[in-house]
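And then chain A:
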Amino acid sequence: DTLTVYTSQPNADAQRTVDAFMAANPGTDVEWVRDGTTKLMARLRAEIEAGSPQPDVLLIADTVTLEGMAQEGLLTAYQSPEAAAYDPALYSADGYYHSTKLITTGIVYNTGVETAPVSWADLKDAALKGQIAMPSPLYSGAALIHLATLTGDKDLGWDYYNQLASNDARAKGGNGGTFKAVAAGEKPYGMVVDFLAIRNKAQGSPVEFVFPEEGVSYVTEPVAILSTAKNLEAAQSFVDFVLSQQGQDLVLEMGYIPARNGMGVPEGFPAREDIKLMAFDPAVALQNAEANKAKFAEIFGAE
Partner candidate 1 sequence: MQSGIRFGGSRSEDRLLACVLLIAIAVTLTPVLRLFVEGITVGDQLSLGRITDVLSKPSTHSALRHSLFTAGLGTLVSLVIGGGFAFLVALTDLRGKGALVFCLMIPMMIPPQITALSWTQIMGPSSVLLRTLGMAPPLGAPQPLYSAGGIILLLGVQHTSIVFLTLRANLRAIPQDVVEAARISGVRGLRLWWQIVLPLCLPGLMAGIAITFVTALGNFGIPAMLGIPAGYSTLPTLIYQKLAGLGPAVLGEVAVLAMLIGAVAILGIVLQRICQARQVVHLVGAVSRPLEIPLGRLRLPVEVGLWLTVTAILVLPLLGLLATSLVPAYGVPLRPDTVTLASWQEALFRQPMTARAFQNSFLLSIGAAAVLMAICVPLAWLMDRHPTRLARLFDSLVDLPYALPGVVLAIAMILLLIKLPFTEATLYGTIWIIFLAYLARFLAVMFRPIQASLRQLDPAMNEAAQSVGATLFQRVRTIILPLSAPSAAAGAILVFLTAFNELTVSALLWSSGTETLGVVIFNLDDSGETVMASALAMSIVLVVVALMAAVQLSARRLPKGVVPWQT
Partner candidate 2 sequence: MADLSLSSVEKHFGGTPALRSITTRITDGEFVALLGPSGCGKSTLLRLLAGFETPTRGAISIGAQEVANAATGQSVPPEARNIGFVFQSYALWPHMTVWRNVSYPLEVRGLSKQARAEQTARALEATGLTGFEARMPSDLSGGQRQRVALARCLVSDPQAVLLDEPLANLDVALRAAMQEVFLDFHARTQATMIYVTHDQAEAMAMADRIAVMDQGQIAQFDTPQALYARPRSRFVAGFVGEGTVLPLDGVRQDKDGLVAQLNGASFAVAADTAQPDHICLRPENIVLAETGDLRCVVQRCTYLGGRYRLTLLGPHGEQLVAESRSAFKTGAQLGVSLRMPWAFKET
């Protein structure tokens, strides 16, 4: 009895998730593949094109991608009993996907700088001209969601991005590259996902992470079952497992903010109540995805 999972969790995390699941469900073997969301999706697309998708379960970065797959009819709906303990904004009403954790995007800066920003608006400061890095929505799903969230905010909007552009912010590559640029001091300020900065800081990287006043955008590492799943039963128990109290404790241990209500936060994070999440709707984001990318490319002159 095997279950195949594709996940974009970091290696060690993926291993722990799988181990814990197998311990809880003896008799089910889990085959898993870990890779960046882009590569995983490319692989999955090729498998679908060739008529033989391999995974039963996806556990990948963002809801927008899954929303797209749901609309194409590639996912199976499953109303998990655990969903009751979650904010309805965090799962698809039809049960196509359920969020498992909150990965927020905030501001990171190199401790070698003089002024510490506290809000998104601070990055518009002309003093920071040429010193900001952020991931590009053309390459990163999280960055696309971040873009959709910030431009959907009535105070920030596209104006904010226009101003960042005129402040020579560099919006290239993914989160990893952005973080390195900040840590290396090449661009001392950046927008980046929380755990990268917080974990590395704990190990001594010269960086500081800020949850801006306006709130943070977030991706949720949702879990979903493919419509072609060969082992539906095990897939459903996997979904239940990651959403369960036990699964969410694991998330917490790994250093992420669990999506389930009433959980704590990992070390180095402010209290859950103090983290302000900005509003976000995956369906709208999916609908605007191409337009957003095009507009972004135009503003930032990316080719």
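On how the list was made: all candidates are chains of the complex that A comes from, given by their letters.
Going forward, a residue touches a chain if its C-beta (ideal position, glycine included) is under 8 Å from a C-beta of that chain, and two chains touch if they have at least 3 such contacts; residues count from 1.
Fair warning: this is a prediction, and the values are worked out from it, not measured in the lab.
Chain A shares a touch in this complex with candidate 1, selected from 1 or 2. Residues of chain A that touch candidate 1 in their complex: 10-12, 31-39, 41-43, 45-52, 54, 64-65, 68, 72, 110, 112-113, 130-131, 133, 136, 138-141, 170, 172-173, 176-177, 179-181, 183-188, 196, 199-200, 203-207, 286, 289, 293, 300-303.
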